[in-house]
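A single structure is presented below for examination.
Removed: one protein chain of the complex. Kept in place: all other protein chains.
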Amino acid sequence: MFRPLDVTGDGAVSIEVEGQSRLVPMAPNLAAALLSAGFSPFRTTPAGAAPRQPYCMMGVCFDCLVEIDGVPNRQACLESLREGMRVRRQRGAADIGEKGGTR
Amino acid sequence: MSGTVDLAIIGAGPAGMSAAYHARTHGLSVVLLDEQPTPGGQVYRGIATARDPRLDAILGKDYAFGEEIYRRFAACGADYRPGSTVWRIGAEGLSLISTGRSDDLLARRTLVATGAMERPFPAKGWTLPGVMTAGAAQILLKTSRLVAEDAVFIGCGPLLYLVAYQYLKAGVAIRAILDTAPRENLLPAAACLPGALRQPGYIAKGLRMIAALRLSGIRIHRNIRSVSFSGKDRLDTVHWRDKAGEQTLECTEAFVHQGVIPNVNMTMSTGCRHVWDEGQLCWRPELDAFGRTSHEWLMVAGDGGGIGGARSAALSGAIAALAAARDLGRLDAGAFESESAPLLAARRRDLAVRPFLDRLYRPLPGFRVPEDEEAVICRCEEVTCGDVARAVGEGCPGPNQLKSFTRAGMGPCQGRLCGHTVTETIARLSGRAPQEVGYYRIRTPIKPVTVGDIAGRTENAEQGAEHEQAAAH
Partner (left out) sequence: MGARHPFSDFVVIGGGIVGASVAYGLAKAGEKVLLLDEGDIAFRAARGNFGNVWVQGKGATSPAYADLTREAANRWGEFAAALQDETGVDVHFRRPGAFYICFSEEELQRRSRMMASIGERATVRSDFETVGAEELRRRLPEIGPEIAGATYCPDDGTANPLFLLRALIKAAVAYGATYLPRHEVTGLRIDGEGVSVETEEETYHAGRAVLAAGLGNSRLAPQLGMVAPVRPVRGQIMVTEKVRNFLDFGTNFIRQTIEGGCLFGESSEEAGLDEGTTLPVLRETARRAVTAFPLLRNARVVRAWGALRIMTPDGVPVYQQSPGAGSAFLVTVHSGVTLAPFHAGDLVEALRQGRLHPNEYQPFSPERFDVQAA
């Protein structure tokens, strides 16, 4: 589990994780925020449904994929944290239907 | 998008920022593109954001070196485009996606400064949640001030000790350090020591860190011969073998590291010549002293051309900028000579420590080519060592046939985390040299981009048609 090094005044951001409202510490990217909130796993693999979390934190490994605001397969480590963003676990292959997540 | 820029630089780390500054001082028009939202690359991540003296104290003095590079870059007048994913580069220019917009850029010269990535650590169980790279741990510390208590640090190489040391200074408990640096490297590394001592600062710094770690009371196990991870849905146990035999430790976070290697996908996509570097056990583009590749329009600076560290990267960026200025006729021969000579000399001195570090921290073959059949080699497609061995047994002549038979390398990471393992595994199984075995054939797009992006859509649908017309060649 990742925890903040110290209590800073950076504030917290309200986002929706798996349909639930969560307050997460402000962070430069979504992956860091989700790790500090204990979100696990970020995704399950298409082939073997294996659980995965970020490995490299620099955009190379693609294990931090999550669904953001209905758009699948976003690399959480490259996404900025935004108030109100809706995050879901990426379960298996991407659902690219126009409505997203409703098929 | 009009006009042709003199120099397109990809990567805002020390090499890219330094190259931008030096190119600008010689009057070149410069665009610098980077995937991250802020500059600094990996080694100087967060350099531009508001600084916290406490964090600086933890991260150390070297970080301040990056500040100087950043300051000069920020003031040099380069056209800096953060949040840009370059997906294609070619002789006439490149294509990128930035905040949902597709764009094309014409450039006379392209400088790839995309740096390095950590060497894969293909141990059994390395895909479990809870196993991350030491670099990832450092990124979380540097940019988000997040730490994990009671993590186990596993592997070898300067970055592993640096992050452990930074954790120590931050007062975070470390469960154990499993040092995989092979004892048998000591003697051959010692032979490289005289060269390394030309830059005694590096050695002194390393010794200080290691001494501090040893004195801290953290459990350190040395000369680890093999490692594996287990757990149900996430990591719960680390297994290893050292001279005391098979051992285990319960933990839920492990930080692994065994050196860095060039991130070669961008250069490989151009088809320029690459070589296998047996000293650094990696593929890198073939370069002259100034960073020129086998393509006239393409240059490389920084760790993407071979591992040298941040200071060498900055020097290489400057050197490449001079060469670009020369090649584009903005710098005469005399000035080119007199300006590049001291930079080349400084870089030679800075690189003098490399052979020593490369030899000392050369990972055992068993850490580069898994010994366990069940160890996953391709994380994206979940292809195991056993799968690869079977395909080689059927006569697969190389990584590309292997890719087509097993799907290894076909996932979104585009072979970044499995390519080197595959090359070395095929080499080992078939008794051939890595140079002969080759690498995956890397193609456009350099990073995955949507069909819509390639089609040339923009965020604003009304502008869509107009933009598509402009983008069509």
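The first chain written gets the first letter, and so on, giving A and B; residue counts start at 1 in each chain.
Here is the rule we go by: a contact is a pair of C-beta atoms (placed from the backbone, for glycine too) under 8 Å apart; a residue touches a chain by one contact, two chains touch by 3 or more.
Just so we're clear, the structure is a prediction, and the values are computed from it rather than from any experiment.
Novice: I'm checking contacts with the chain that's been left out. Which of B:193, B:212, B:389 or B:410 qualifies?
Specialist: B:410
Novice: I'm checking contacts with the chain that's been left out. Which of A:26, A:50, A:71 or A:85 qualifies?
Specialist: With A:26, A:50, A:71 or A:85 as choices, the missing chain is touched by A:71.
Novice: Of B:27, B:279 or B:397, which residue touches the hidden chain?
Specialist: From the options B:27, B:279 or B:397, the contact with the absent chain belongs to B:397.
Novice: Under the stated touch rule, tell me which residues of subunit A contact the chain that is not displayed.
Specialist: 46-47, 71-73, 92-98, 103
Novice: For review purposes, identify every residue of subunit B that touches the missing chain, sorted by number.
Specialist: Subunit B touches the chain not shown through residues 88, 90, 95, 104, 271, 391, 394-401, 404-405, 407, 410-412, 414, 437-438, 441, 443-445, 448-452, 454-457, 468, 471-473.
In this section, only the chains that are shown with their structure count from here on.
Novice: With touch defined as at the start, can you tell me which subunit A residues reach subunit B in the complex?
Specialist: My answer: residues 1-6, 8, 27-29, 32-33, 35-36, 40-42, 45, 47-48, 50-63, 65, 73, 78, 80.
Novice: Would you tell me which residues of subunit B are touching subunit A in their complex?
Specialist: 35-38, 42, 46, 49, 54, 117-118, 127-133, 135-136, 139-141, 143-149, 170, 172, 233-234, 252-253, 263, 379-382, 411-413, 416-417
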